[in-house]
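Heads up, one of the protein chains got dropped from this complex, but the rest are sitting where they should.
Chain IDs A, B and C follow the sequence of writing; residue 1 opens each chain.
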Amino acid sequence: MPPKERHLARREAHADRTIVRLLNGTAFGGETLALCAGPCSVESEAQIEATAAAVAQAGGTVLRGGAFKPRTSPYAFQGLGRRGLALLRAAADRHRLAVVTEVLDPRDVRMVAEYADMLQIGARNMQNFALLREAGLSGMPILLKRGLAATVDEWLMAAEYVLVEGNPNVVLCERGVRSFDPATRNLLDLSVVPLLAELTHLPVIVDPSHGTGLARLVEPMSLAAIAAGADGLLVEVHPEPADAASDGAQSLTLEQFAHLTTRLGEVAAAVGRRIGVPGLAV
Amino acid sequence: MPPKERHLARREAHADRTIVRLLNGTAFGGETLALCAGPCSVESEAQIEATAAAVAQAGGTVLRGGAFKPRTSPYAFQGLGRRGLALLRAAADRHRLAVVTEVLDPRDVRMVAEYADMLQIGARNMQNFALLREAGLSGMPILLKRGLAATVDEWLMAAEYVLVEGNPNVVLCERGVRSFDPATRNLLDLSVVPLLAELTHLPVIVDPSHGTGLARLVEPMSLAAIAAGADGLLVEVHPEPADAASDGAQSLTLEQFAHLTTRLGEVAAAVGRRIGVPGLAV
Amino acid sequence: MPPKERHLARREAHADRTIVRLLNGTAFGGETLALCAGPCSVESEAQIEATAAAVAQAGGTVLRGGAFKPRTSPYAFQGLGRRGLALLRAAADRHRLAVVTEVLDPRDVRMVAEYADMLQIGARNMQNFALLREAGLSGMPILLKRGLAATVDEWLMAAEYVLVEGNPNVVLCERGVRSFDPATRNLLDLSVVPLLAELTHLPVIVDPSHGTGLARLVEPMSLAAIAAGADGLLVEVHPEPADAASDGAQSLTLEQFAHLTTRLGEVAAAVGRRIGVPGLAV
Partner (left out) sequence: MPPKERHLARREAHADRTIVRLLNGTAFGGETLALCAGPCSVESEAQIEATAAAVAQAGGTVLRGGAFKPRTSPYAFQGLGRRGLALLRAAADRHRLAVVTEVLDPRDVRMVAEYADMLQIGARNMQNFALLREAGLSGMPILLKRGLAATVDEWLMAAEYVLVEGNPNVVLCERGVRSFDPATRNLLDLSVVPLLAELTHLPVIVDPSHGTGLARLVEPMSLAAIAAGADGLLVEVHPEPADAASDGAQSLTLEQFAHLTTRLGEVAAAVGRRIGVPGLAV
């Protein structure tokens, strides 16, 4: 085992900070913030089209949406699968958005990669090492969410499983950890943002939707994440949260998302960042 | 989604308690306790043979051992793979032991099933739903460890993923949860033993080795687990813990294991249980 | 600051294990287990008399009962105060039981000591250093509960505040810690029992009532605590749990308590212990 400071994810191993770029120009890790938004699950063409239009209009550049959903219960909605991916891709293309979506099974990595610009490894799979290795071998940009009770060290080691396969394009995503207080769904740990900036050269974004589980906390925690130095956000947005197939309680409406991005621009400016795509600020 | 009381794992769904039986006569869930022991990792023929002999001699009936290891670091020893499985199987057969071993990748389920009597789903994979479904489809007895920060409800829902594929042979294994106190590796939650006896018809065993991380706590916590009503134990045993490739600090020596089983017999008797195989008590 | 191994609570500082003795012969820390039981709150003469009679009958030797209650809400029942102490004392005396009761305020230590044989410092006050020092100065036997999220090191340091005032009579009481799983009120950490046996010479008992919050888990967790090596139990018992002013959900009926002590005797024997008072086993 190489000494820790030789690990590929560690700051010491890499002279510059990594910037992960997607084909539509989105960059994770530079001066411009990466704004990823969309529904928990892709449900229909109308739903994803309305969302994509609003995300693009508000300054987002990455469309998120689940087609394969990791659900606690086998009886809960599991996603539209390949059809959901096709809907997601088409809506994103109509609005020049990139696509990030979750992959659950190592056997699906290639198929999902046909539709996506970035593969998400979810919190429950942060230590699914078979999946991490396939994600590494795919060469695709990877969004690696923190596990429900993962230490920062374990999270960086999970990233190492991707990096060691020759794939340098890993973005870390804080999404809250388990806590004793039922007041929020998870406990969003923003201190990892500056902590990771010391420990690793990889970009870090924040998911305030899963991080709190409450739509009305998403805007203030988004502002806080950017003030703390995050390189972007992953936000759940839905045209009709009350009717969402999953995670409605934590989804913003399209209007709330537009409001968020306006306020976000002001806080971003106060810390020397901006939203949009590099060279093409909103 | 069926109402919770109709879920297959729930006590209400099943008139009798489930007894999961292995080919060598081991039963999880009856009057006789199931005693599973062996090294964290299969390292060599000599190591696994010495362990198997000692486990059988002391009254254990299931040999555990890892051939595919889920390691936090990609640079740590990852197990001997298929060769490890073959060594494990051969040693078990020489001593009439059953084999339980972990599977990490849904693509490996069939291969591992060729060597094992029972497939272990580890804590990190408790919500690896692709793996759970393959485990269900295999029809093999499944040992489902609790996730690092899984609630009891989530754990039962993970079992549901196996059951819903038509496989009724699931044994739950408590192995400690994440805590704020670094004094032990995990916090062994024995209260789930009587709690699960209310909620589910599935058998429950306890892993005091991972549950504490400290070899010297394994014996008292094993006695406590049985007193609380556990249906068996999963214990790490190694001929030379100080030289173990993994988890040496929590492994019993062969002598310590023999001492444990002696004391265990006394506590088991006090709560109306015994060790060994049904009809063939030690 | 003296080096840790010189701390008064540490095993290294004391050749023998400490046995804390009460006037009625109860001993914490010897071969005989100390069985403490009673209601959460003293509510009436009838209630405490019925409980005391049943506790004594079943083999308990210490009557617990709260007269000053630390309640989360200022609007909840706060206890009967001094009148409660008098009722408690009188009922205990009628049945040759010792009295343990909680003190909340350093200004009340002397007054409570007039009625009690042992002062309880509750979980919320484990680091109330003013109270710990007064408890130390009182010279009374002290029952020190573990804080809601206290590490073992912090707990021993809290005991040190009592010991350093010249009072060697401290009994530690595990009562569960905060956890992410709402299935139980707290997470009872039995691994501290053998861990503390290594680290300190002080006796350790277990409170399975607060430790689980569910009456039906109290018996199995009591058996487990004794199997793990605990020196005694602190159990909530009430003649009519459904009508209790506080903590009814976790209180045993008098009949359940009698059933518990019977089973307890069998497990105690299996680990070389017994219940009752030294020289006068039940």
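Everything below uses one rule, namely that contacts are C-beta pairs under 8 Å (C-beta built on N, C-alpha and C of every residue); 3 or more make two chains touch, one makes a residue touch a chain.
Just so we're clear, the structure is a prediction, and the values are computed from it rather than from any experiment.
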item: For chain C, the residues touching the chain missing from this view; value: 1-2, 7, 70-76, 104-107, 124-125, 127-131, 147-149, 153-154, 157, 160-161, 164, 177-178
item: Sites on chain A contacted by the missing partner chain, in the whole complex; value: 149, 151-153, 177, 179-184, 187-195, 198, 211-212, 214, 216-217, 220-221, 223-229, 263, 266-267, 269-271
item: Chain B, residues in touch with the chain not shown (by the definition above); value: 149, 178-180, 182
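Convention: only the chains that are shown with their structure count from here on.
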item: Chain B-chain C separation of Cα centroids, rounded to whole Å; value: 34
item: Chain A: positions in contact with at least two other chains; value: 149, 178
